[in-house]
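Here the complex is missing one protein chain, while the rest keep their positions.
Right after this comes subunit A.
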Amino acid sequence: MAEIRLQVSALEGWYGESHVLHGVTFDVKRGEVVTLLGRNGAGKTSTLRALAGVMRKRRGSALLDGHDLLSTPPHRVAHLGLGFVPEERGIFSSLTVRENLMLPPVVRQGGWSVDAIHELFPNLKGRDTTTGTRLSGGEQQMLAIARILRTGCDIILLDEPTEGLAPVIVEQIGKALVRLKEKGFTVLLVEQNLNFARGVADRHYVVEQGRVVDEFANDSLSASMDQLNRYLGI
């Protein structure tokens, strides 16, 4: 059995006074793609933000390769090998595509070269001097993933990469994710698009009201569709 890389136990989190995570527990093994599924407002994005250190008021435990993420200063989290691709992509409007790509510091060896990134996402080629936010939504998503690949991170928190994108772009992002999985990346994915999630993930957790309430292996998903649909309210 593959080793556990990310072990989250009884994780609680707050936005100001608002208590949004009520004890999230799950794990992600090396090389796995794991999704957090759930309705809007269930706490999926908050879970990623809590792990990445963007949400600061937290309690419980979150270990990455044995390092306690909650006691790590937020600017040191990336140096543990964790790359964060936020919802809305987080492309900077005052930076060019190139500057966006080069922004995150290289945190360890093994980061992708710009050429390798262009091979994975040909759309980004030749766009260096374009303002980051002038790219299409899909291209911005590619850029958001690309800039994390450059840093040498090997576990990626990916928040709704397909949100608002055309099917053909979703397909491209899906192919890229499969490539990353083949290369050994560990991915924690937040996704509303179940079809997309089925195509890339090994396991799925269902999040409801700030807790993980169920878990499905991707292989057994077809048999559990009724139950899953009830959770997701489809």
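Remarks
Note that in this section contacts are C-beta pairs under 8 Å (C-beta built on N, C-alpha and C of every residue); 3 or more make two chains touch, one makes a residue touch a chain; residues count from 1.
As a working rule, contacts and distances are computed from a predicted model.
From the set "cysteine desulfurase", "Fe-S cluster assembly ATPase SufC", "Xanthine dehydrogenase family protein subunit M" or "Branched-chain amino acid ABC transporter permease", the protein name that UniProt assigns to the chain left out of the figure is "Branched-chain amino acid ABC transporter permease".
Interface note for the absent chain: among A:G23, A:G60 or A:P86, the touching residue is A:P86. When you scan A:L21, A:A52, A:L135 or A:V207 for touch with the missing chain, the hit is A:A52. Among the residues A:L64, A:V77 or A:L228, only A:V77 touches the chain that is left out of the figure. Between the chain not shown and the residues A:L95, A:V114 or A:L221, the one that touches is A:L95.
If you put the missing chain back, the residues of subunit A touching it would be 52-54, 74-79, 84, 86, 90, 92-95, 99, 102-105, 107, 151.
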